[in-house]
Structure formats: structure tokens, C-alpha cells
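Every protein chain except one is present and positioned as in the full complex.
Moving on to chain A:
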Amino acid sequence: MIPELGYFSLTLAMVLSVLLCIFPLWGAHTGNLRLMRAAPSLAIGQFVFVLLSFAALVYASLTDDFTVSYVAYHSSSTLPWYYKITSTWGGHEGAILLWLVMQAGWTAVVAMRSQSLPWVLRARVLGVLGFLGVGFMLYTLLMSSPFERLLPYFPVEGRDLNPLLQDPGMIIHPPLLYMGYVGLSVSFSFAIAALLTGKLDNTWAKWSRPWTMTAWGFLTLGITIGSWWAYSELGWGGWWFWDPVENASLMPWLVATALLHSLSTTEKRGVFKSWTVLLAIAAFSLSLLGTFIVRSGIIVSVHAFASDPNRGMFILAFLAIVVGGGLSLYALRVSQVKSEGRYKFASREVALWLNNIFLVVATLIVLLGTLLPMIHKELGLGSISIGEPFFNKMFAILLVPFAILMGMGPLLRWKQNKWSMLQNKFALSAVVSLVATAAWLYSSYDVIAPITFIATALAVWIVVTTVVDLAAKVTIHKTLGEGFKRLGLSYWAMVLGHVGLAFVIAGVTLTSAYSVERDVSMKPGDTVALNEYQYRFDGVKPIRGANYSGHAGVVTVLKNDKQVTVLHAEKRRYDIGMQFMTEAAVDAGFTRDLYLALGEQLSQGAWSLRIYHKPYVRWMWLGGILISLAGFLVLGDKRYRQKSTKQEASA
């Protein structure tokens, strides 16, 4: 009964979203205020019914209702309750339903928090969001309903959730990522609404900015958690694989990063207007493309769920409508847009323009590397793969000019700069960065590759220039306290974002350069030394969890004959699917991680063990969290909270 109600509730939500698509857009077109006023309540109604539908699936999962095909395939009665809940997005159908919850949720929040917008714009934004809702709900109802029953012959026990997904990281990773993906649809809707209205002024950028920043913050956090999950769960210490699905999340992130820099330029200076609109369209299109890549089954990866060509075709058609429609409208309207501001070469505008160029080039490289193997295969040229070195090399090359520019950007003023006033600051920062990097690296390591030095120096350079800029801006006021107060949250967001990226760069560089890895065969009592630590294998002991059994390899870690920690690296076998899972043991630290994975059993009581020493690996995720905080900080900015009394329709 409950699952049917869930399906019915989703159908009602679909009806509401059809109305949400038609009424406000028609109202805005004809100047009918009553139709436009219907938008917010329709949006909220849609959200309530989608939420009910999702609740029905969670209920079915929690009560082990294996007559529901989705629950039978993705859950089991022995699964802990929290994983029963997360199993609702552990498979394709449920993940799409979660996506719908996010989509409807964003729409409802936009409906509630957009009172300050003129009705025409508000109605159009909600109408476009309604249109996107229709697309996704149609897809769910027709092709991927999670409420299908297995009657009359249903299993008594479920097939269990994929053990890889039974991890805390997996509880929060998909919701966060979807918040980001779907959040970009709000930026998209603002762009389309602005195009429809024909008013691409900086007020549009001002309204779109907090939404874009929030969506981007979620996307950043989602990617960061995903990377951390891969590291802790996949058992070979990697944190980024340039897997098509990871690339699918990185592309919208890169474009969204370009978008929010471009938005700030449009808001403050009235330039790059049409470019900003294009980026907003591109960012959401790339999140749709990502969905297509993951759901269509044209690629195979950890994330690929049971795939169905029809589903792929639907998403592809939807993608074509969204991208095609968006770009056509853009082509029709873009000639009306005129840049207002003028600027010289040495200006912040140019720095931000270059930032956008680099980010877009990076996106194109990822796009090429992701799509080429698929195109190659579809053309019947055989299957190929593009190795990680391709991406690593390209990103390393792009990083150098990008990071140098990133350090200089904040110090530049709008319009124009006198080089003579800046060169001292830049020279000083460069010298400080080089000296600090040399001191840091040479005190810690014997061998330093040029590329390691350069990349680390770039990370330090970003931090140093940010501090120099911060110091200059704080000290022009009478007291330090006032100086800090006056800076505004947007400025702090920039500081956080840039310093966060510096942490990411340093973390990636140092862990790539100085990670030490050893695969060893050990008998109980054996000791292996790796860097300054000794690892003593104390044998294995059997373990038993709620839905798995297996072995834990006990390893005592010593440093100078003093015990640092005891690690339990597990090898689990899940009862239902009989899958084996390596559960790595990690001793996390600010400057290093000790990472241990138990391999297979060898002859004569020996086990294979994989031991890693990973310096600064945590900095990567720390940086990711700092960057995402930057996205959320802007929400507190007073400039975006002003409520205007302009509520007149002016069509």
C-alpha cells in the first residue's frame, strides 16, 4: 500500500510541476499576475509530494518490504538501519528519486526566498525549474520507478547493499553531490529567465550569485567526500582515478567555479554579461551530461548501476532540449547585451577573464578525455582507455599559470593598475614563497623533484599573496578590528576559497611525490620498516559484523621502539552477496596518514599486506572543506539579504 501511495504521490507532484511549468511562464508572457502568483505555492506543493514519495521508499526499506523490487535488490534485513536508509539512494531508481527530492527542494527554497524579485523574473525562474522538474519526474515515472513490485513471487531476503556503499562517506556523498548538481539548475533557470526577460543587467548577476555559490559549495563538498570515500573504501589508497564518473562531477565544478568568478565581475562591473549566461547554461548542461554518462551504461565504473539504453536515450533527449533550447534562446537574445565597463590590460577584469579561460580549457580537457573513449567505441574503432598520466600532465601544465594568476588577482584593482605600485608586493611575495618552500621541503626531504618544488611553491605563493592582500586591506583602517569588520563576507569567501585550493595543491603534490607504498608478505611477528615507522604484524583474528564476517590483520605501529597505534586492517566477506571487501585501517594525521590494507592469505600462515605512508594527504580534503565553506559564507552576506519592496509585475 505505502509504495503505491509513494508512486501516486509522485504522480501528483508531476501534475503540480506541469502546472508550475505552464502557469508562471504563460503568466509572465501575457502579464497575468494571478497566474504568476500561483508559482510559489505550486513549487512548495510539488516539494511536499516528492518528499512524501521519498518517505514511502524509505519506509519500505526500513520495514524490509522485499515485495518492492528496488528494496529487494538494494537492501537486506540484516543491514543496519542507517544503511537501510542510505540504500534508498544506493541504486539507480532511488538515486534518481533523491535527485528529484533535491530538485523539488531547491525549487521550493527559491520560491520562498525570492520575494525581493520582480514577479516576472520570479515566475520565469520558477517556471523553468518546473520544466526541469517535469523532465525528471517523467523519467522516474515512466522508466525508473523505484516502487515496482515483485508480486506474487517475492524473495524472503534482500540482495543486500553493495558493500562498497556501506560506508559513512557514502551516506552523505550522494546527497551533497546532488545538491550541487541540482543547485546548478537554479543558476541555469536564472540565466534562462533573464534571457526571456531580456534584461541581462547586473541585478540579474546579483540575484543569481548566492544560489550559484551555495550550489557550488555543495558540489565541492560532495566531490571532496567522494574522494575521501574512494580513499578509505576502495583499499588501494587512491583518492582520484580520473574515472568517467569522477570527471562527470569535476566538469560542472570547473565551469561553476568559472561561473561564480564571472558572476562577480558581471555584478560589480557590468562586463562579461553574455559569457556569464553561457557559463550558467554550460554548468547545468554538464551536470546533465554527467547524469547521462553515469546512467546510460555507456561507461563501466564503480558507480555504474544496472543500465538500460532507453534510459540513456531519454536523458540524452532531455539534455538536447535543455542545451539546445538554452543555446537557441541565448543566440536570439545575446545581440541585445552590451558591456558597460571599460578596462585596461592590467586589471582585475582581465585576471578574471584569464581565470575563466583556464577553467574552461581544463573542462575541455576533461571532456575530451572522458568522451573520446566512448566516441571511439561507438564508431566501432575498438575500445581504448585514456590513462591517468594524460590528465595529470595536462592539469600540471595548466596549474602553473593559473596559480600564479590566482595569487596576483586579488591584489589587482578593477579597471586599471599601475605596475610600479604592484611590482614590490609581487616581488616580495615571490621571494617569501620561494624561501618558505625551500625551507619547508629541504628540512623534510632529501630528494626534491623540480615539479614538486614548483607546485609546492605555487601553493605557498597563493597563501602568501592572499595574506599580503589581507594585511593591506585590514591596515588601511584605523584599528585592526574595524579593518576585519569592513572586509565583508564575500572577501572572506575569496580568502577561504583560495587558501583552500592552496591546501589542495600542496596536499596533492606532496602526497603524490612522497607517498611510500609497500606490498609485503608477513608472518606473525615479522616487522617491516617504512620511513620512520616500524610495522609489526601480530597475526589475524576473526571478526563478525552485523552482515559480514572475516579477518582483521592486527599490526602494531612503532616509532623509535615506542608504540604509536595498533591498526586493524579488515578483510570482510558479506553474507548475502559473498563479496569480499578490504576495509583499510588508517591512522590519520595532519602531516601524514599511515594506511594499511590486508591482502590475501598466502602459504604457511603468511598474509600479504599493503602498507602506505602518505604525507599531507588530508590537506586535500581539508582544502576541499575550506573551499566549500567559501560557498556557504556568501549566504550570510547582507548584500544578498536586502529585501526590496519591488513586487510589481512589469511585463
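Criterion: a residue touches a chain if its C-beta (ideal position, glycine included) is under 8 Å from a C-beta of that chain, and two chains touch if they have at least 3 such contacts; residues count from 1.
Convention: contacts and distances are computed from a predicted model.
Engineer: Could you tell me which of "FeS cluster assembly protein SufB", "Cytochrome c-type biogenesis protein CcmE", "Sugar ABC transporter substrate-binding protein" or "MoaD/ThiS family protein" is the UniProt name of the chain missing from the displayed complex?
Structural biologist: Answer from the UniProt record of the missing subunit chain: "Cytochrome c-type biogenesis protein CcmE".
Engineer: Specify the residue from the set A:S549, A:Q563 or A:T591 that touches the hidden chain.
Structural biologist: Only one listed residue reaches the unshown chain, and that is A:S549.
Engineer: With the missing chain put back, one of A:Q46, A:N162 or A:S189 would touch it. Which one?
Structural biologist: A:N162
Engineer: Tell me which residue among A:L138, A:L368 or A:L558 touches the hidden chain in the full complex.
Structural biologist: A:L368
Engineer: Please identify which residue in A:P80, A:G488 or A:G605 touches the non-displayed chain.
Structural biologist: A:G605
Engineer: Touching the missing chain, which residues of chain A?
Structural biologist: Residues in contact with the chain left out: 162-164, 235, 300, 302, 304, 306, 361, 365, 368-369, 372, 382-387, 389-390, 393-394, 397, 519-521, 524, 539-542, 549-551, 571, 573, 577-582, 597, 599-603, 605, 608, 610.
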